[in-house]
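One protein chain omitted, others in place.
Let's turn to subunit A:
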Amino acid sequence: MMEVVDNSYPGFQFSNFARNENLVAKGFPMPNSRKTGTTIAGIVFKDGVVLGADTRATEGDIIADKNCSKIHYLQPNMYCCGAGTAADLEMTTQLMASQLELHRLNTGRQVPVVAANRMLKQMLFRYQGYIGAALVLGGVDKHDSHIYSIHPHGSTDRLPYTTMGSGSLAAMSVFESRWKPNMEAKEAKQLVRDAIAGGVFNDLGSGSNIDLCIITKDGATMIRPYDVANVKGQRQGKYEYKRGTTEVLSTTVRPIQIVAETVKKVTVEEMDTA
């Protein structure tokens, strides 16, 4: 049997690269991978951090998912917003969540946010940017409240406020004009909502709803959706055709007739447990 994937060595497989180039040259374009065009953002406020994200996932020009969830769980005190290739984000955050849980069980204490940052950056650097995951990591631990921006090649920045994704410039303009240190929760939530809205309305790659996640020392609250910014319009009239609009000319009924019935016994081969 021909092997589709050569598993003799671990890591990314580039053996189809020549074939793909050939196909493109012959006029068969590469299928677009599903990306999350995205606006994601995170800020530090008085009691912790607020993370925000839009909910549109695109495949080229088409919206593949109108309500996808871009704020991923890592630990009870840490969440991660993701922009980039949807599959890479899903796999990376799930892998990290499981690694962090093992870390928590190993050490017997709450995982510090720097640990998640370091594990993510070391993994992304190892893959030299081939994993298309741009993340905003936010969390609260016994030391402090943290927001980190993590780029696909493995560089990280610790900042009081940050944005990522195709709508990041629109969102950053909101932060740069209105962020202040030690904001109250209500003001902080409104600020993140407005920043994501900036991306939703001014960036084609972002849209639909706005999700928020507030993390304090007492725990995390996911609000999905926080704001349904784009409501689908109501149809004004009824566009169905009445019964009888199309005239029936003739009717023929041909039932499916059973010609023959055979019963064959299937012998189950017992598993060799010796």
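Assume a contact is a pair of C-beta atoms (placed from the backbone, for glycine too) under 8 Å apart; a residue touches a chain by one contact, two chains touch by 3 or more; residues count from 1.
In the analysis below, contacts and distances are computed from a predicted model.
Here one chain is missing from view; checked against "Protein ECERIFERUM 7", "Proteasome subunit beta", "Vacuolar protein sorting-associated protein 26B-like" or "RAN binding protein 10", UniProt names that protein "Proteasome subunit beta".
The chain not shown here is touched by just one of A:Arg56, A:His72 or A:Lys121, and that residue is A:Lys121. From the options A:Thr55, A:Thr92 or A:Ser149, the residue with contact to the chain not on display is A:Ser149.
When the whole complex is considered, the residue among A:Gly42, A:Pro112 or A:Gly132 that touches the unshown chain is A:Gly132.
Contact between subunit A and the unshown chain involves residues 24, 30, 32, 60-61, 118, 121-122, 124-125, 128-130, 132, 149, 151-157, 159, 166, 169, 205.
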